[in-house]
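The complex is shown incomplete by one protein chain, all other protein chains being positioned as in the whole.
Chain IDs A, B and C follow the sequence of writing; residue 1 opens each chain.
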Amino acid sequence: MNSNLIWLVFTPLIGSAIAAILYNYKFLDRLITFSTFAITLFLVFGTHVGQTYSMNLNFMGRMIPLSWNVTHLSIFMLYISIVFGTILTFYSLMDRSRMKGFLLLLILAANNWIFTTNDMVGFFFAWELMGWASIVSVLGGRKERKSRHAALYYALMSIGGSYSMFFGLFTLWRLTGSFSISSNLAYLSSIVGVHPWWVLGIVSLFFVTFMIKAGIFPFHTWVPMAYAYAPDTFTPFLSAVMSKYGIYGMLLFLPISLMEKGMPTVFGLPWVNYIFVWIGVITAVLGTVLAFFQDDVKKLFAYSSLSNLGYIVAAISLFTSVGVTAGIYHAFNHLLFKGALFITLAAVISRSGTSKLSEMGGLWKKMPVTFFTFFIGIASAAGIPPFNGFGSKWLIYQSMIKQHLLFATILLFLASTGAFLYLFKAFHSIFLGQLSHNYDNVKEVPVIGQIVEYLLMFAMIFFGIQPGYILRPVGLIVKSVGLNPLAVMGNGYVTGMFSNVDMPLIGWSLAISFVFGFILFFISAKHKYVSQEDNYTAGQIPQDWGLTPETYQFSWKFYEPMEKLFAPFYRIKIDGFFRGLGDWTRITGSAVKQVFVGNAQIYTLFAVVGLIILVIAGWVA
Amino acid sequence: MMQEFLQNYVYLIGSMSLIGIGLYITLTDENIFKIIVGLNIIESGTNLFMVAIAWYPKAVMPIYTLTNKLSINGKVIAADPLPQSLVLTAIVIGLGTTALALTIGIKIFEKYGTLDVRKIKEAGR
Amino acid sequence: MSIFNNAALLIGVPLLFAFSIPLFGLISKQLTKWVTLLTISFNATFSLYILLAHKYPSIVVMGNWLPPFGENLYIGPVAALLVSLISVMGLLIAIYNLWSIKKGDVTRFSVLFLMFTAGASGMVLTGDIFNLFIFMEITGISSFALAAYGPEKRALGGAFKFLVVSSIGSTLYLLGVTLIYTQLGTLNIAEIAARINQTTPGLLTFAGVLIVSGLAVEAELFPFNGWVPDTYTGAINGVSAALSGIGAVSGVYALFRIAMTVFGKDGTYVSSYGNLNFMAVIAVLATATVVIGELSALTQKNVKKMLAYSSMAQMGLVAVGLSIGNELGVYGGIFQLVNHSIAKTMMFLILGVLVASGVGENIDDFRGLWKRSPFLSLAFSVGAFSMLGFPLFGGFWSKFAIVGASIQRGGWYDFIIGLVLFASIVEAFYYLRIVGYMFSSDSKFPKLKTPWTPTIPIFILAVSIIAIGVFPQIVGTFSAQAASEFTHKMSGYVLNVIPTIAAH
Partner (left out) sequence: MRNDTPILVKKITALSLITILMVGFFWAFTEMPKGSSVNVNNRVSRLYILKNVKAATKSLNSGNFFAKGMKPLRSDVPYSPITFGKSANLEDGAANVVTSIVVDYRGFDTLGEVTVLFLAATGVAMLFFGKRKKNIIKAQASLIMSVGTRIAYAVILLFGIYIFVHGHLTPGGGFPGGAVIASGVLGLFLGNDHYESNHLGLKLFESLSGMAFVIIGLTGLFSVNSFLANFLPTGVIGDLYSAGFIALIYIAIGMKVGAELSAVVDSMIVDTEEEWS
């Protein structure tokens, strides 16, 4: 019995109530949010694996046990989410966006609850709380109309997901009479050999929810909208932390697949897992392809998130020790670099006032710290050693190849290359090139923001060259789900199937080459800064051939040839399906509304017809 | 034969016919006041039905008088007084409903300027 | 059987004051609203005392004639809970009326409102099937008149539609009651319930169909609910709040008292002493109501009309929950009834305040309301979130229980709950759209001045929604007892009224 587990939930709730009261005083609201995150972090320090807590909830006269249970996975997730949240809220102290602190705290409460609970009632409650709080959070974006639409779209998807989970958990309850997650999972594992289709049905009800929350392929349509139009300071949390809830849920249910003895297999994988690998791959490729051409930088990185989650899903669906290690490791890495990227984006957007790539450019001179953070962020995201994205991607490829999924691996490689392209596009369009005159007065972010950026830079480099600090806890998780953990040679090594990579070595060599580069840069000829339009060709200045400052920007039609190349992909509109569903519902609604014609006589007729139908039913029965 | 038919069914048929007629008026006539009349006829049918189930052949009235005995050797021979009292209640309730309906009808005529039931609605449903 | 005759005051005192209000009206018109308020607050206090001091189950004997010979009131867990709900809602709306009803015939409005509340309480309390009809008519007639009140002409149209459909409904109910009387020779609900298997099946089915159809008018089930949108839209907002928060509660109660206690088989899901399983019939009707109500509300641009359709759909959801018939389902249904009553009352009251301060009824007028009146828009959102089943709001628990119960029941209820959940997504769409409009910032209008009198009930209701959401046992304990009363026909109802009926 460790009551600090329940305080993990209650502290943020109390903080949320206080923050909600002080809502009008923005700084106080943010300060309370930050301090609650910090306090919760201290509470997590006092939490260790194996702690349990239970209490009874009076539900319809009978007691429903609510229980908490700390596993390796939950403590890992708690740490990474809360540490990141603390950094983010610290950043938000200076921020001007309309993120609501009390909603973030509600999400924190749900976050802690989801990661520690061992009963489905609590899980569902927390899941709903998290979903709704994030929906309301999305509402406060810069572009109000669009963020409203995004929130509505997200809400509908999210509700659909939670109803699916509703069905799943109550079906389990009907079967076992218990809400406990661990015993229900054990039950599912025990009957999977007998009734594989039943188990598949129930688990897929849960998986729909998780896939919606993580934004995996057929349900990814809300992701770009919600990420792009959420408040700038909330998007990092949405992308870095909240997408991981789906991954967490999948990890809970995946061990069942170990028991699927009766299922046919493909490449040594149960076919369900095989399908999920492909879903992950499709998500990764789709995210990449769609990210190329985005002009809205947040939308671009939203698709990037999508792509990365595809990697994670593909890896963990293999359910081998390398796969799971790689998946969780990549989840952590994605949290770190995507969080850093979105924080820098928030900084850039708050300073420049736009999120359009074609309107930015040359900002590195004005915001050097942000520039470097962003640079390291995209290096990580592209998987360039020694930054932190490398190790996990490397492990993912290894795990795929080990299962002989060559075609899928090649697609993932291509996606990674594509990732480099769009990341470079963003990098170049925002920071390099010529500075637009609109941004002559842009300043670097305030000190608090700079501190956060330095911290994130440090973290991305540190966890890149010292992966052992993450791989060790990940190994514990892998062990706890019943697989053999990978050997960890030392803090500096990523141990794969075929070879080990000495990250510090790579780090040093890269650093030395950088030093060389800088030396060359400084001893080379002096360069002159010119303005964007200071240019001529054949005696004509740019205006003469019809270029405006916007169209003269580098990022204007950045990848136009590729856009033509991938144009067929653009025509696949998955969200067209959901929109069609919505339109159909609306048309049905208008038609159904005609039932109520507003004539007393016809209402009487309805009543009489209803009566007659009942009479006939009684007659027939 | 005929007598038996009358005893068994005449009130029931009467009450059902009243209900049917009332319902027909309510469903087809477009004048508000005729609809109210239809409702009233339905009510009368119901009341007749209730009185009909209280009565049986050769029943005496359920009032003690000098000459009227209500029971013979422990067997009650009076008509059932309970439905009659229910009818009394139902009539009064029907009266109240009718009065209110008429009032609403008058007010509708004042404000909408029509008694056509199809026109008593707002635009934009 | 414990006799608690003083509870007759729950009906007697409102009647006494209703008859005397015209005299108070001779002194001052505004005084009559206070008389109504104080009388309903007596009712609220007394019913809360009954509920909290656990004075139930007990019966109230009328005229010293014990049931089944005379008339009686039965105060079980359901009645205790619902009477408290009705009286408290009535009290809060009466506070609102202090501010909102200033013009017109205030005196008579007070009388009608008081009797509307008392009639609904009586409908919930009564233990006699014909007395139920009388209270139905008291509620009905007062609500026709209340619905017609107001300067707008649409009020009259709505009231007329309500009156016509409701008259047909009560006629059907009366015919059904008469048919049952010919079979069993009694009007006492407990005795009918115990002896329902001694009737002819065909006739019983027919009587049941008539009664269910008649009560479905009050319980707002499709296809008997044509009056709902027009009446709710036409009536002034305080009356719409009362109709959805008070009238519908008693209607749905009566429907399920008949379907579960009278026609129900003890300890089973079904109610089929006749040929027809009425619980299944009601489940189908209720599902149709939910789907049609939500779909009709979807494209609605008028917020009041939208609330009306939503009200109808919510009553359908309540009926779905109750018609599942297992304890969890009834628990969820009663819980949902309480939640719906609280939330919908609050939303209509908010709409009333908004309309009175010059904001229109259209959804476009709600744009940027957050800037103009933060309190009202927050409270409205709280209500909307409770309707949608947002965690930490009351509606979460009831929806949870209803879905859980129907999946527990299984079979074709899986299909029903699938439809209901689809309708809930539709509902989420239109409520969230309003909330989104309210929190958008493009408003050019000045801040609203909110009078303090109507904010008291709105504040209390909003707080209670959150309180129920955080501590569901506030309602949960009572609705669990109610569920056990509804599902255990003999021990929950009949034996508490006539203890010696099953002596052999």
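Here, a contact is a pair of C-beta atoms (placed from the backbone, for glycine too) under 8 Å apart; a residue touches a chain by one contact, two chains touch by 3 or more.
For clarity, every value in this text was computed on a predicted model and none was experimentally measured.
Here the chain not displayed is in touch, across the complete complex, with A, B, C.
Considering the full assembly, C:141 is the residue among C:44, C:75, C:88 or C:141 that touches the omitted chain. Residues of subunit A in contact with the chain left out of this view: 594, 597-599, 602, 605, 608-609, 611-612, 615-616, 619.
Interface residues of subunit C with the unshown chain, by the touch rule above, are 5-6, 8-9, 11-12, 15-16, 18-23, 26, 60-66, 68-71, 103-105, 108-109, 111-112, 115, 119, 122, 128, 130-131, 134-135, 137-138, 141-142, 144-145, 148-149, 151, 179, 181-182, 185-187, 191, 194-195, 198, 200, 202-203, 206-207, 498, 500-504.
For subunit B, the residues touching the chain absent from view are 4, 7-9, 11-12, 16, 19-20, 23-24, 27-28, 53-57, 59, 61-66, 68, 70-71, 74-76, 78-82, 84-86, 88-89, 91-93, 95-97, 99-100, 102-104, 106-107, 118.
Keep in mind that, in the parts below, only the chains that are shown with their structure count from here on.
The chain pair with more C-beta contacts between its two chains, of B-C and A-C, is A-C. Chain-level centrality, scored on Cα centres against the all-protein Cα centre, points to C. Put simply, the C-alpha centre of subunit A and that of subunit B have 69 angstrom between them. Separating the centre of subunit B from that of subunit C, both taken as means of CA atoms, is a distance of 29 Å.
Looking at subunit A, one finds that residues 593, 596, 598, 600-601, 604, 608 touch two or more other chains. Residues of subunit B in contact with two or more other chains: 23, 26, 35, 120-122, 125.
The part of subunit A that touches subunit B in the complex is made up of residues 593-594, 596-601, 604-605, 608.
Against subunit A, in their complex, subunit B makes its touches with residues 23, 26-28, 30, 35, 117-118, 120-122, 125. Taken in their complex, subunit C has these residues touching subunit B: 130, 134, 137, 140-141, 144-145, 148, 153-154, 156-157, 159-161, 163-164, 167-168, 171, 174-175, 178, 181-182, 187, 229-230, 233, 301-302, 305.
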